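With one protein chain removed, the remaining protein chains of the complex are shown where they sit.
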Amino acid sequence: MEKYVLIALFAPLVGSLFAGAYAMKPKRLITGIVTSALLFVSFISSLILLFYLLKTEEVVRVKLFDWITTGSLTIPFGFVADQVSVIMMVTVTLVSTLVHVYSIGYMEHDKGFNRFFSYLSAFVFSMLVLVMSDNFAGLFIGWEGVGLCSWLLIGFWYYKKDEPRDVNPSISPSWAANEAFIMNRIADLGMLIGLFIIYWHIGSLDYKIVFAHVNLLDIAVITMMGVFLFIGAMGKSAQFPLHTWLADAMEGPTPVSALIHAATMVTAGVYLVVRSFPIYSQIPNIGFYIAALGAFVAVFAASMALVNTDLKRIIAYSTLSQLGYMFVAAGLGAYWVALFHLMTHAFFKALLFLGAGNVMHAMNDELNIFKMGGLYKVMRWTAIFMIIASLALSGIYPFAGFFSKDKILEVAFDSQHYILWFMLWVGAGMTAFYSFRLIMLVFFGEERYKKYGFHPHEAHWYMLAAMAPLALLAIVAGFFEEPFEEFVTQLLPEYHVHIHGILAVALIGLTTLMALSGIGLAVYKYSHGGFSPKWKETFIYKLLYNQYYIPVLYEKLFIEPYKELSKIAWKELDLRIVDATVDFIAGIIYKSGFAGRVVQSGNLSKMLRWMVIGLLILLVLVIVYSPVR
Amino acid sequence: MFEVVAFYLFAALTIVMFVITVTSKNALYAMSSLAAGMIFISAFFFLLDADFLGVVQIIVYSGAVMALYAFAMMFMDTTKEVKENNPPKKIVFFLSGMIALLLVLILLTPIISDKVKALYPMSDEIGNTEAVGIVLFTKYLVPFEVAAIMLLVAMIAGIILASKRMDESITLKIDQEIEQKGAE
Partner (left out) sequence: MITLTHYLVLSAILFSIALVGVLRRKNLLMLFFATEIALNAINIAFAAISKYYGDLTGQMFAFFVIAIAASEVAVGLGLLIIWYKRRGTIDLDSLQTMHG
């Protein structure tokens, strides 16, 4: 089985290197095909591992070699395929294979075609390192690797010029890429501190050893570990207050948004919390804080999605909101529920993004949903796929989202956090509303695109074919709830909901009712001309539309003072002190060289004399320092 | 007794010859005294039971090297004395004298001899030439071959350098061109 672990891990790397070899060349279709094929190989290997684990319940461990061995610190390149990582592997490789195939069509006219596939496969490799590593150091490498690939891919169209914030809220791809990278660095510092604390107190970074010894530690230490690791998770999973980068990350190509900023990378934070469950289950207070933050983000992000007009940003806020749901589950100790929602969310959110990609393609990269409408007639399959994804996202039976999301609400109710439950319940309604607001504005109603002179067309058949498996999974994945629970709780702690009978039915009914009313409101309002223009004048609309003015606040609060500080450091510190010191030293050396140049007369006789003087000095030294006999 | 007499005699002769070599204004005299000094040095080798080395010394130095010098001097006008702008004598003699003094001082201190172990001890049973042959063609075979190749290379280099056409060599031309360009 070891070989399947290695194949699953390294096939994307091979693909990335292959495509990378053509990076500077004009488009070659072969790069897209080879990388997709290799990812498919990786997916098959992951599936084989999944079935092997299902059958034998035997965890597969591979140790490649020792990476760092100094003193008492030993960090091996070890990989593990256990119940959690195998679920992540299958999810990641499946979604990324489909996104790769889709990208062949999506990027077909892009001049960076080969480069794109190289980055995308490199991302998958990093993500697999992240989920498969058997120690925190390997996880951190993967963590940084996906951060790097995310930076490369958000800034993929780096040549686009900066625009003012009121024209394009994310300014430019390179700006957005840097924002994402820097915010993640801030969070990664937290994570690194967490790793240091773990190593300091336990003396190892290996999951097995850490989790076996963590309960022996002082509760304050465990709390510190949990808090700092969660700061890392907050950055990667874009939780408040480090959430602004995710919406701006939509500057990248849409397949990237689908794969990285919806399905896989942003869920790494959830994965980290799930993976570190022995730490978090010791500290329920922190868990409650995580859950509270998750619930807050779920509502907070959903509220921003309500009014946004940008197709991709709406879906990005929805991703944020769903990540909040996952953290609620993880924070309340229902780790398998979090993982389950992570998986189903990956399917339907990737589908939603790929659908959005089709729409963007059809509309020449126009993103304003108020310029669309009535696209159902020309893009039937895309529309159907996106409606399926939206239904799944809203949590309507029998779509995948119903099972996972409802479970999270049940967990919140069951653990008697009624306020959290209420927030999530409201969030569910908002989710349904904005999802169908989007559907209504894009696919139904008046054909506004004709006014703007667009000629939409359906995407390539293979792009649709790549979306089909996701659509299928968005429908059926929920029915695997019980085998899934049974499988992952071999590793993760079990969580039983104690609500039965009437109450459970009532809760499900209440949630479904909320979702349906959200859908109903959206359908009714937007089939009757939408809200009145007066609504746009209200303070609440402006607050939501401008993302609670948080990006502006960050700019005033952090970026500008930092800029001033940098200027002082440059003009005062660097130029006056550092540069002057260096120049002074250089001046001394230059002058002494100028003075000493005379020695180099080029005359052999004189040089010989210098040589003999040197010899004399050496002989004197020999006598002076010769050992006394 | 014979050894003592021989040592001092040859030491005096060698030193005199070499002093003539380094001080003589005439290159021909210098070369002759150098050749004589070389032969006297071979006497030390015989005294030191290094017969083969002594023979090689006579053949190589007094034979080959001196012949080379003689031929080289034919290329040049050796009768014309090179006008030497000699450096101040004081510095030269001070430096050389100090080095001689220091070297002698260092050498006069007793050497801890029991720490030295002979790797290839000499034996009385076989002659020096035979012993040299055995060591040279076993332990020192590779350096020996390398030295042979080095001599070959040196020979080819000597032939090429001294051949007729070398006064208008490529390197020379480039040199002149550079000088011309510098002048421009």
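Letters A and B mark the chains in the order given here, with residues in each chain numbered from 1 onward.
Methods note: a contact is a pair of C-beta atoms (placed from the backbone, for glycine too) under 8 Å apart; a residue touches a chain by one contact, two chains touch by 3 or more.
Remember, predicted model here, so these are calculated numbers, not experimental data.
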### Query
In the full complex, which of A:368, A:581 or A:605 touches the chain missing from this view?
A:605
### Task
Could I get the residues of chain A that touch the absent chain, sorted low to high?
597-605, 608-609, 612
## Note on the structure
It is residues of chain B that touch the chain not shown, namely 3-4, 7, 11, 14-15, 18-19, 21-22, 27, 30-31, 34, 37-38, 41, 44-45, 48-50, 52-53, 56-57, 60-61, 64-65, 68-69, 72-73, 75-76, 82-87, 89, 91-93, 95-97, 99-100, 103-104, 107-108, 111, 113, 116, 118-122, 131-132, 135-136, 140, 143, 147, 150-151, 153-155, 157-162, 166-167, 169, 172
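Everything below uses one rule, namely that only the chains that are shown with their structure count from here on.
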### Query
Approximately how many whole Å separate the CA-defined centres of chain A and chain B?
76
### Task
Give every residue of chain B touching chain A within the complex, in rising order.
87, 91-92, 95-96, 98-99, 102-103, 105-106, 109-110, 112
### Query
Inside the complex, what are the residues of chain A that reach chain B?
605, 609, 612-613, 615-616, 619-620, 622-623, 626, 629
